[in-house]
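Have a look at the structure below, then the notes.
Just one protein chain is left out here, and the rest sit where they should.
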Amino acid sequence: MTSRLSHVDDRGRATMVDVGAKEPMHRRAVAEGFFVARAETIDAVMNGRLPKGEALAVARVAGIIAAKRCDELIPLCHSLPIEAVQVDFERVDGGIRIVGSASVTGKTGVEMEALTAVSVAALTLYDMTKAIDKQLRIDGITLLEKTKVRVPQPDVG
Amino acid sequence: MTSRLSHVDDRGRATMVDVGAKEPMHRRAVAEGFFVARAETIDAVMNGRLPKGEALAVARVAGIIAAKRCDELIPLCHSLPIEAVQVDFERVDGGIRIVGSASVTGKTGVEMEALTAVSVAALTLYDMTKAIDKQLRIDGITLLEKTKVRVPQPDVG
Amino acid sequence: MTSRLSHVDDRGRATMVDVGAKEPMHRRAVAEGFFVARAETIDAVMNGRLPKGEALAVARVAGIIAAKRCDELIPLCHSLPIEAVQVDFERVDGGIRIVGSASVTGKTGVEMEALTAVSVAALTLYDMTKAIDKQLRIDGITLLEKTKVRVPQPDVG
Amino acid sequence: MTSRLSHVDDRGRATMVDVGAKEPMHRRAVAEGFFVARAETIDAVMNGRLPKGEALAVARVAGIIAAKRCDELIPLCHSLPIEAVQVDFERVDGGIRIVGSASVTGKTGVEMEALTAVSVAALTLYDMTKAIDKQLRIDGITLLEKTKVRVPQPDVG
Amino acid sequence: MTSRLSHVDDRGRATMVDVGAKEPMHRRAVAEGFFVARAETIDAVMNGRLPKGEALAVARVAGIIAAKRCDELIPLCHSLPIEAVQVDFERVDGGIRIVGSASVTGKTGVEMEALTAVSVAALTLYDMTKAIDKQLRIDGITLLEKTKVRVPQPDVG
Partner (left out) sequence: MTSRLSHVDDRGRATMVDVGAKEPMHRRAVAEGFFVARAETIDAVMNGRLPKGEALAVARVAGIIAAKRCDELIPLCHSLPIEAVQVDFERVDGGIRIVGSASVTGKTGVEMEALTAVSVAALTLYDMTKAIDKQLRIDGITLLEKTKVRVPQPDVG
């Protein structure tokens, strides 16, 4: 594996990687991240005085929308007709684990879409709780898995 | 400090906090985050085979643009006429420290703008290096400081 | 009241109304609209098999985000730093009544923001229920009230 | 027909419906809506003192742009490479009938795009006439028709 | 006049100029540009077989919308609550002269908004005529004038 950055051409200029010659495949990516907060904060978000899920619903929607607009946020990222996005939350020790996944049938992967969904969902939780907790932190945003499978050709005979 | 979420009203519905009655002040926020990668990756980004700064320039621009569009990404965040955004990168042990700041003269703070600038700059570095490093991670996104000062009144006598 | 359209100048060209000379006031607008659906559909949305409020939460968030981006949707509408947006749902005979309000301290009103919040919340409910109900309809989107009050001047003596 | 909402998974969370396994077909949708106003207002819009069509042109453009951005407005709506959008206006008793259509070759339909085109065109007319008519209303936004046909396979032999 | 770029700090990094300490003034800018095309093309656009103005109306709306979104297009440009935008077209020898103006009460000027309005209006004419004319060109986009005047203080005694 060389250390040549994929988005920088041989003269060092930023460029979108040309994916024109790549095969359209069914691609999927899963990312995770952690919203770290005090236990009372997590309580308020997860199952506290709120109607179950409203805060999470807002963060989920924010993550899904952001995944669809990933190409606007990440300058050299391709526009892709995302086929599914999912954002889930799970209480873990010290915080909330956020898992985001995205899938597409296209010429390039959706890692950035999954990572963006997680990041923006986490930022949204940050926004909704920053008035009650001064020690919030977002940690461990990383790609968990990335798969691609060939698209079955329709019968043409 | 109660655990009432600021963006949820007394019947539990998501809502934008009404800032109409707040005083316009000069507000500033600073946030940080860490882009964790292999040493060779950091080399390639910071001072490697690239013209100095192009990769960082792309990430910096992405962070600045995202800060200005924070209200589109974070559902309950206010639209603010941001007066300045800055995104800086510093090599640290094991990665790159990203510091983002934003300021505004307005009725509510710019914490989310600073945090968004850091997050999107980090995601952009992730995007540009994911082909050469399979163990990337974004860590420790948090608010460092938040200040507000009264705006001096113009002379009116 | 003349029939001269406000957004068309004396030579008939579309134009943004110049609000430069208007006084910044605290302005508020409230709009309503109706999402008309079968009773089973309303059940599913309001209090059915869903965790209380998730479908409504999605529609509410959609309405709030749209209100903030109203100037991008409505070509001759001004960009305003909205201070609050609220979207509420109420079960009524034959459907769901949606009430949206917006407020700002600015030189022009927020009628379009309130109307846009209602419209997009209704469209979002349409999107979420169109697979189970083929007779959906959005009705009666209209402005309910519009107020403006002078902003108290800060003491300067 | 069950009453299970299509965008909510079995645990009640909002989610984008996964359309990855669906067949790309040529899909088309037509929607309508009514802009209700006083006769003088309709005159001013349709054939009054304005160069023919300028007000309608603005509303038409607004509707077309909104259809293309439907996935940003409606949180769980898919991004689709729309192939055509049309927005037309017809004077009817008591108002203006707006008909919007959209088509795509894709894995999911364009109902929301057609409905959004109609809604935003109507909101734009509202914006342009609200200064001269205090009894505006948007009514009867609904889907008129939805079709899909298989895409002919190119010859491959 | 030094040759220090205004958007690059003393260590050479791109940055938004901090306008926090500047006085809010009423600022206005006017820009022009030329859409160069064959005479038949200009005829078709200006007064040809089209209902008078539809093509121009589309270009005008595009320019106005773009001016309002200038801060999203130009990375280091500030978000400003634009108070008026105007885009006009005039037939000149060899093409169409486009004049765009913008005004705001704010801490920084609206040159980029006026220039962006002209550029996007010209691109829109290009898009609408490129099928009938293969020698289109956009020329002479430049700032014509830029003014600022102090905002009269409201009486406070």
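Per-chain residue numbering starts at 1, and chain names A, B, C, D and E are given in the order in which the chains are listed.
Just so it is clear, a contact is a pair of C-beta atoms (placed from the backbone, for glycine too) under 8 Å apart; a residue touches a chain by one contact, two chains touch by 3 or more.
Predicted, not measured: the structure shown is a model, and the values here were computed from it.
Trainee: Identify the residue among E:14, E:30, E:84 or E:98 that touches the chain left out of the display.
Mentor: Of the candidates E:14, E:30, E:84 or E:98, E:14 is in touch with the missing chain.
Trainee: Which chain A residues would touch the chain omitted from the figure, given the whole complex?
Mentor: For chain A, the residues touching the absent chain are 12-20, 23, 71-72, 75-76, 78-81, 106-107, 153, 156.
Trainee: Pick out the residues on chain D that sit against the missing chain.
Mentor: Touching the chain left out of view, chain D contributes residues 26, 53, 57, 60-61, 64-65, 68-69, 79-86, 88, 103-105, 154, 156-157.
Trainee: Using the touch rule from the top, list residues of chain B that touch the missing partner.
Mentor: Touch set of chain B with respect to the missing chain: 51-54, 57-58, 61-62, 65.
Keep in mind that, in the parts below, only the chains that are shown with their structure count from here on.
Trainee: Just going by residue numbers, which of B-E, C-E or D-E has an interface where over half the contact pairs are the same as at A-C?
Mentor: Interface equivalent to A-C: D-E.
Trainee: Just give me the whole-number Å value for how far the CA centre of chain C lies from that of chain D.
Mentor: Roughly 17 Å, centre to centre.
Trainee: Can you list every residue of chain E that touches 2 or more other chains, as numbers and ranges?
Mentor: Residues 53, 57, 61, 65, 79-81, 156 of chain E each touch two or more of the other chains.
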